[in-house]
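This structure is in C-alpha cells; I'll ask about it shortly.
Missing here: one protein chain of the complex. Every other protein chain is in place.
For reference, chains read A and B in written order, and residue numbers begin at 1 within each chain.
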Amino acid sequence: MHELALLIAAGIASGTPLLLAGLGLLLNERAGVVNLGAEGLMLIAAVTGFGLAFYTGQTWLALLGGATAAALFSALLGWMVVYLNTNQYASGLALSLFGAGISAFVGAALVGKKLEINQTEGLSFLADLPFVGPALFQQHPMVYLAVALCLGMVLFLYHSKSGRLLRGIGESPASAHALGFPVRRIRWISVVVGGFFCGLAGAYLSVVYAPLWVEGMVAGRGWIALALTVFATWRPWRVLVGAYLFGSVTMLQLHLQAIGIEIPTQFMSMLPYLATILVLAMISRNPSWIRANMPASLGKPFHPG
Amino acid sequence: MIVLEKRQHPSLWMGYLSPLLSIALTFVVAAMVVSAMGKDPLRVLSLFTLEPLNGKRAIGEVMLKATPLILCSLGLAFCFRSNVWNIGAEGQFLLGAIGAGGMAMWLTETGLTEPGWLWVTQALLLGALAGAAWAAITAWLRDRAHANEILVSLMLVYVANLLLSYLVFGPWKDPKGWNFPQTLRFADSLSIGRLGAGMRVHWGFVVALISAGAMVWLMYFTALGARLRVGGLAPGAARFAGFSSRESLWTVLLCSGAFAGLAGAMEVLGPMGQLTPHVSTGYGFTAIIVAFVARLHPLACVLASFLLSIMMIGGELAQSRVGLPASVSSMFQGVLLMMLLTFDSLIQYRIKWRGRPSKELAKHA
Partner (left out) sequence: MTNALRLSLKAISKSYGNLRANDKIDLDIKPGSIHAVLGENGAGKSTLMKLIFGLLQPDEGRIFLDGTEVRWQSPEHARAAGIAMVFQHFALFESLSVAENVWLGMDKSWSLAAVAEALKELTQHYGLSVDPNAFVHRLSVGERQRVEIARGLLARPRVMILDEPTSVLSPQAAQALFAMIRTLAKEGCSVIYISHKLHEIRELCDDCTVLRHGKVTGQVDPRQCNDEQLSALMIGSAPAPLLRAPRALSSPIVRLDAVSVPALDEAGERLNTVSLDLAPGEVLGIAGVSGNGQGLLLDLLSGELTSDAALMRRMKGHIFFENRAIESLGVRMRRRLGIMAVPAERLGRATVPELSLADNMFLAESKHAWRLDHQSLYRSAHDVVDAFAVKASSPKALASDLSGGNLQKFIMGRALALRPKVLLVSQPTWGVDVGASAQIRQQLLALRDSGAAILVISEELDELFQIADRIHVMYAGYLSAPVKRADATVELIGQWMGGSWLSHEHAAQAESATLQYEG
C-alpha cells in the first residue's frame, strides 16, 4: 500500500512539468496560436534555472528566472508569428531547435554540477496522514502551485471577461477585430504568458525534480505537453488529469521492476512516447469532434484589414 | 510606427535576398556571441568558413557530411511542399542505420561478405525500406486517424533512439568490444567505396547528387509531381481537380522516409563501419533547416547542404581548436532558421511608416 502511495506521489511530481507546460500551451492555443517551441523554451528555462540555482542557491529565484528567460524567447516567437505572420509551425520548430542548441551551449559548463538545496518540503500536518499523506502531501510547493494555476486558468477562461474574450479570439479573430479589440496584442500576450508557464515547467525539471543539468534533459516533454492539449480538448482540468497520467506512465518502469517484471529500460522509457502516439490517434479519429472542441482559428495567421 | 502591409505580388528580390541576409546576420550574431565568450571572433569565423575548405581532404569531409543532409533534405522539402510536416526524419534515419547495420552485422558474422558491392547495395536498400516503414507509421496514423504528423513523427524519433540504444547496449553488443555500446566492426568489403584515396567521402555522395536530379525530374516533369505541387500550393484547387490527398500524403512520407533511411544506412556502411548510439549527429533535424534555407527546391537543397555541412564541421573545429562547446553549431543553426523565417515574411509583406495609428478600417469591396 505504501508503495502505491509512493507511486502516486511520484506520478504527480513527474506529471507536474507536463501540467505546467500543458497549461501554458493551452492558454496560447485558446487564443489561436500554436507554439511548437515548447521543447526549446523548456530547455532554455531549465538551463537558466539550474545556472541561477547553482550560483545563488535560491530556488524561487531560479524558478522565476528560468521562466522569465523562456518568456523572453516566447515573446520573440510571438512577435514573429503574430505580427509578421510567419508560419506558426516552422517558427515554433525553429525555436525548439534553437533552444536545444543554445541550452546545450550555455549549459556546457554546468554539466555534472550539483545543487545544494533542500528539496522536499510539503504541507506539514497533512503530510502525516496515512496513505494520503505520502501520496499527495509531501510534494514540493511547485506541485501545489501548478494545481493552483490550473484552478486559476479555469477561473480566468470561464469566469472573467478577458478570459472569455481570449476564447472568442481563438474562435474568430475576425469577429473580435470587428468588435474593436486588439486581437494581435492579446494573442502576443497569451504567447508570452504561455511561454512563462513552459519555462516554469522546464526550470522545475532542472532545479527541483532531477535536479541536474544535462543536454536535452527535457526529453520530449514539451512535445508531449502539446499532445496533452489535444488530449484534454483544451480544458484545464483535463490537462491536469492527463499530465498526471502521463507522469505515472513514466514512473511505471520503476514500479514494474519493483514487482519483478524485467523489461529492458529502453522499452520502458519508450512508454510515454508510445502512449502519446496512441492517445493522439484515438483522440483525432473523429474529425468533427475535434473541430467542435478546437479553437477554430488555431494555427491560422490573422491579418487585420 | 512601423506597420506591415501585404504586397500585391510576392517580392522576387526578397526571395533571393532573404537566405543571404539570414546567413550574413547569423555570422554577425555568431561573432558577437563568440567575442562575448572571450574568444577571437575572426578566428572562429574563419574556422566556420575557410578552414573546412582548406585542402582536398577537408573538402572531402564537407562532401561526406553533406551526403546525408542532401538526402534527408530532399525528402523533407518534398514533404513540406505538400504541407506534410515530417519532423521525424531523424528517426527514419536511425531506422535506416539499424536496418543496414543489422544486415551488415549478420553478414559479417556468417561470413557472407563477397561480393561486397552486391551486399552493400542490398543493405542500403534495406535501410531505405526501414526508413520508409518508419515513416509509414506516421502516414497511416494521419490517414486513418487524422493524427497530427508533427507530433507522431517526433515521438517516433525518441522511440527510434531508444530502440537503437537497446540494440547496441543489449543483443547487438560486440562481445569482444570491451563492453562498449557498439556492434562489431563490419567486414571491410561491406563498406561503400571511397571516392578517392585518403578521403572518407564515398559513392553515396554521387547517389545523393543523382537523387537531387531525380527529385527535380519528379517534381517538375511528372504528373505526380505536378499533383503534389498543386496540393501544396492550393488544396482547394487540388480537390477541384480530383487529386487525391491520400496519394500525396503517402507518396511524400514514404519517399522522405526512404531517403532518410538511405542516408542512415550510408552513414553506417560508410564512415562508421559499425552501429553505435552516435550514428547521427542530428542530421535529421539539420536537414529541416537545410530544406528551409533551400526554400524547398531540390537543387538548392544541395547548395544549402554544403553550407550547413561547412557549419557543422566549423562547429567541430571550434570545439577542438578554440574550446567552444560542441553545441555551438546547432545553436547557430537555430538562429539561422529563425532569421530566415523573419526575413521571409518580408517576401509577402512590406515595411511602411505610418504617422499615427489610423483608425480607418478601410475594407475594399
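The rule is simple: contacts are C-beta pairs under 8 Å (C-beta built on N, C-alpha and C of every residue); 3 or more make two chains touch, one makes a residue touch a chain.
On a predicted model such as this, the values are computed, not experimentally measured, just so you know.
Note on the undisplayed chain: of the listed residues B:Ile23, B:Ala226 or B:Val322, the one touching it is B:Ala226. Only one of the listed residues, A:Leu4, A:Val132, A:Leu155 or A:Leu179, touches the absent chain: A:Leu179. Touch with the chain omitted from the figure is made, among B:Ala24, B:Leu42, B:Leu112 or B:Ala241, by B:Ala241. Residues of chain B that touch the chain left out of the display are 9, 220-226, 229-230, 233-234, 236-237, 239-242, 244-245, 359-365. In the full complex, chain A touches the omitted chain through residues 161, 164-165, 167-168, 171-172, 174-176, 178-180, 286-289, 292.
We take it that only the chains that are shown with their structure count from here on.
In this assembly, the C-alpha centroid of chain A lies 28 Å from the C-alpha centroid of chain B.
Every residue of chain A that touches chain B in the complex is listed here, in rising order: 36, 40, 76, 80, 83-87, 89-91, 93-95, 97-102, 104-105, 108, 215, 219-220, 223-224, 226-227, 230, 264, 266-267, 269-270, 273-274, 276-277, 280-282, 284-285, 287, 290, 303-305.
Chain B contributes residues 4, 6, 85, 87, 141, 144-148, 150-152, 154-156, 158-159, 162-163, 165-166, 169-170, 285, 288-289, 292, 325-335, 337-338, 341-342, 344-345, 348-349, 361-363 to its touches with chain A in the complex.
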